[in-house]
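To keep things clear, I will list the structure first and then write my remarks on it.
One protein chain is absent from this view; the other protein chains keep their places.
Now for chain A:
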Amino acid sequence: MSVTEAAPNGVARTTSAQFHSFLPGLTMPAGHAAAAADDLAELTDREVEQAYVAAEEERLLGHSHSLLTDMLSIEGVLADAAAAVVDDSFNKCFTSTPSDPWNWNLYLFPMWLLGVVFRYVILFPLRLFGLIACFAAFFLMFFPVKALWPPGRTKLAVEQRLIRFMCGGFVLSWTGVIRFHGPRPIRGAGRVWVANHTSMIDYIILSSYSAFAVIMQLHSGWVGFLQTQCLDSLGCLWFNRTEVKDRHLVAQRMRQHVHADATPLLIFPEGTCVNNEYCVMFKRGAFEMDAVVHPIAIKYNKIFVDAFWNSRRQSFTQHLLKLMTSWAVVADVYFLEPQRRREGEGTDGFASRVQEMIARKANLRVVPWDGYLKYYNLGEKHPGLIEKRRRVYADVLRKYLRPSEAGGGAGAGGARPGSGGGGRAAGVGRVEEGEEEGEQQQQQQQRPNGAASPETKKVN
């Protein structure tokens, strides 16, 4: 009986503007994304609260226990914990599929061994050589164009073509067998493309077909070099997820980009790589820009290799090596029908609807979790969540302590505890509220680093 799983996705999305929510997580530094967590906090808050208040009311109405019985009645809380130990929907989103062994008998084993030797000794060097040659050609053409060609439409078109060529080289290096379904994306103001996210190769695959500008975390090393020196020309936006100022700047530039006639903008609203079996919560940035949203569903076939990039376990280079030593990367890409926000539909509803479309096409299971949870411990980050559940228990006991307060507590889930014993908890509650308000204000007005960050630190 898991409280969070039971609630339908989207129920608890909140109404506050969330400018950080567009961030796609190509990779993320561990332990950050602090501010990005509040929609989750509110999401889980409300679900937990509803379920608990309902359960407790039922309990209180049904029986009248003695104090001792009430004190010792912890089986519900324990069952919740046990359920989480046995199974949780969150970690399943980020587990790679183990490769299916087929070298299971004496006849097939030599064949399999032959395949391994072929892949590593012949295929891989050839691919590596091809990739290096492709890169050399790309650099030889790209940098002169970038430096010498007079700015304008033609220059952008040439640069787009060259980047498509480079991405094509990548796809070739894993023998990508990619089937594209649906109309080819075009340039135009007021459009934004959103896709489910499995690995950074999502972007490479899409770009080998049609040029895209993408919003991503700035990487270090050779990926960072490509980002800042080459992809820059397409109007790709990047940022450091840890910098609040960066995020606001990107939010502004994203709006400008979408409403200008520029390279199509691609956003991964999940904000992190998921294993292509599940679909975590869509962040809302892409859906509140008054732009037409073009959903893209990407489904990888795991027959040869699992394309999920587990960025905590392997670097992108290692991930590429895994792909380059496999037989092939097989994927289907669906460009789905463009969606507009419907009359009276909130941003959340819109995001959920588009997520639903993508999930159905790519055969993904939708889960309500925020992908950023990968990077921090929910309880530590949001002590308020635990406090709320504790309050329900405390309220049951408090009625024995001060009979006059009976009935005031347990029924009203959101109510702050009254006088007396509730002192410290009320304090926690206040800080929490302060944090939420601070965040909302900050997001709505796009004010740079306001009061929110210090508050957040104080809470944690």
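Rule of thumb we're sticking to: contacts are C-beta pairs under 8 Å (C-beta built on N, C-alpha and C of every residue); 3 or more make two chains touch, one makes a residue touch a chain; residues count from 1.
Methods note: contacts and distances are computed from a predicted model.
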item	value
Name under which UniProt lists the unshown chain, selected from "Probable 26S proteasome complex subunit SEM1", "Ribosomal RNA-processing protein 7-domain-containing protein", "Calcineurin subunit B" or "RING-type domain-containing protein"	"Calcineurin subunit B"
Residues belonging to chain A that touch the chain removed from view	1-4, 44, 48, 63, 65-69, 71-88, 90-91, 95, 101, 103-106, 109, 369, 373, 377-380, 382, 385-387, 389-391, 393-395, 397-398, 400-401, 417, 420-425, 428
